[in-house]
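So the structure is just underneath, and the comments pick up after that.
Yeah, one chain of the complex is gone here, protein chain that is, but the others are all in their spots.
Should a chain be cited, it is by its letter among A and B, assigned in written order, with residues numbered from 1 in that chain.
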Amino acid sequence: ARFGVMYDSTPTAADELAIHNRFTLNIDGVTETDSGIEFFARVRVRGGNTGTGTTSASGVSAPRVGMSINGVTVAVGNITGALEETPGLYDGAVGLTGLGDLNVVAITDQNGGNWDSFSSAGGGVNGAEVLFSTGAFGAHLSYSPVTDRTAVNASYNFGDWTVAAAYQDAGLNTDDKWVLTAGGSFGNFGVGASYGDNDGVAKFRVNGSAAVGSGTRVTAFVADDESATDTLWGLGFTHSLGGAVLAGGVVGDQDGENQADLGVRFSF
Amino acid sequence: ARFGVMYDSTPTAADELAIHNRFTLNIDGVTETDSGIEFFARVRVRGGNTGTGTTSASGVSAPRVGMSINGVTVAVGNITGALEETPGLYDGAVGLTGLGDLNVVAITDQNGGNWDSFSSAGGGVNGAEVLFSTGAFGAHLSYSPVTDRTAVNASYNFGDWTVAAAYQDAGLNTDDKWVLTAGGSFGNFGVGASYGDNDGVAKFRVNGSAAVGSGTRVTAFVADDESATDTLWGLGFTHSLGGAVLAGGVVGDQDGENQADLGVRFSF
Partner (left out) sequence: ARFGVMYDSTPTAADELAIHNRFTLNIDGVTETDSGIEFFARVRVRGGNTGTGTTSASGVSAPRVGMSINGVTVAVGNITGALEETPGLYDGAVGLTGLGDLNVVAITDQNGGNWDSFSSAGGGVNGAEVLFSTGAFGAHLSYSPVTDRTAVNASYNFGDWTVAAAYQDAGLNTDDKWVLTAGGSFGNFGVGASYGDNDGVAKFRVNGSAAVGSGTRVTAFVADDESATDTLWGLGFTHSLGGAVLAGGVVGDQDGENQADLGVRFSF
């Protein structure tokens, strides 16, 4: 769960200051056969509201159901999606809420960010996916006949560094995209970079983070979206409360407006 | 939970092949008084999607609330319904999903299959019901002022055999119906028969099953629905995975079209 305050400088924003809160509870059903196959099913209870608009109740997501054995997972229904799950895709995220995910190179001003992912309180895409991991290598293939999107990612981990690539082929051509990510850490520092081609629209991001003092980390990113007017940037911090996390951040968006947030997130 | 693949040969079917998945979690609240009365309340979390249509989130059913003592149960709200709970009504079911419940003699091409039953993710019929069981005898009476349906069933069990009868009187005359069922087992075999009168439309079904090898059972039924063009039939199997069940089946429907499914179901 998380709660806090959000700020948006955009003149047309619904709220300049907004109360934000969110609740997440995964309900996982798991069983294992005598032969070692694990069968699982998950639904998610998700709710929350931001600002002064009409509030909504919480919802229970459509299920993701599947099986795992020997590092191979097959799932159907409300799948997680291969592009969404690309390691490093969300690296450089700042703030309590992610503040619009401007750091993600698969989202551009022109093409939006359309791919299959687990719907936290909705129906999802009723697709199928296969995940595979062995030692340092991981791969993920997903397909939904509802959205007509096929996506694949592959990643390799060596020590403190991970590189990944992903590709999506969509029935809607403007949703075709591919993504490269790289990231790692040395001592108190983390760095990353990512490049995305969104049906010909390029976006590039670099990010870095540093541990400053006990339990505090500062994160920043800069991103260039070929279809955006302004350079995208973000600066954020997290501070451990020893069982919860104080988080905040500020970003500059494609129109040069700023969004910021501050609050606490915790697990239970 | 369950997941798998469904097939439908019907030319107008939404999908010839469809991804299927379903999630069920009962939330049961139970307390017992010092005098031994058990009070209970149940809601069900249910979700799942099939095929390429618009997907839907999971839902939480309306509650069934009531009390039990000395073999008598009284419940109100989202009741289970006496006709629905007739022992043997669903005997002969094949496949992962039941494949349209063609084996049920209370469902006909002309009259449909309308009776009160527990709604897994909806509001139910806000009715009242009384269940009674003593030794080999069981009875169940239900009424809903919302649907204006009164139903009753009675059953008797002797050793491996059970016979049951049910009757529904509905405000909508075409929903009047009565049902007889009989079923039992001997060694590795099971057999059953059922007859239904659906406001004058007769339907008859015979079914049988056999254990073949370790953990595998084959089930088949044939049914004649007076209002249908073709004879209804079904053939299915279940195979234990030692903690989950592989199940599949194929049926021939009232128009001579085929539906089939294959998948896994498991509890958690």
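Everything that follows uses one rule, which is that a contact is a pair of C-beta atoms (placed from the backbone, for glycine too) under 8 Å apart; a residue touches a chain by one contact, two chains touch by 3 or more.
Because the structure is a prediction, the values reported are computed rather than measured.
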Original post:
Thinking of the whole complex, not just what is shown, which of A:47, A:124 or A:234 touches the missing chain?
Top reply: A:47
Subject >> Residue in contact with the excluded chain [from B:4, B:66 or B:183] >> reply: B:66
Subject >> Chain not shown: contacting residue from B:112, B:145 or B:242 >> reply: B:145
Original post:
Which residues does chain B use to touch the chain missing from this display?
Top reply: 27, 29-35, 37, 39, 41, 43, 59-67, 76-78, 119, 121-128, 145-146
Original post:
Can you list where chain A touches the absent chain?
Top reply: 1-3, 15, 19-23, 25, 45, 47-60, 241-244, 264, 266-268
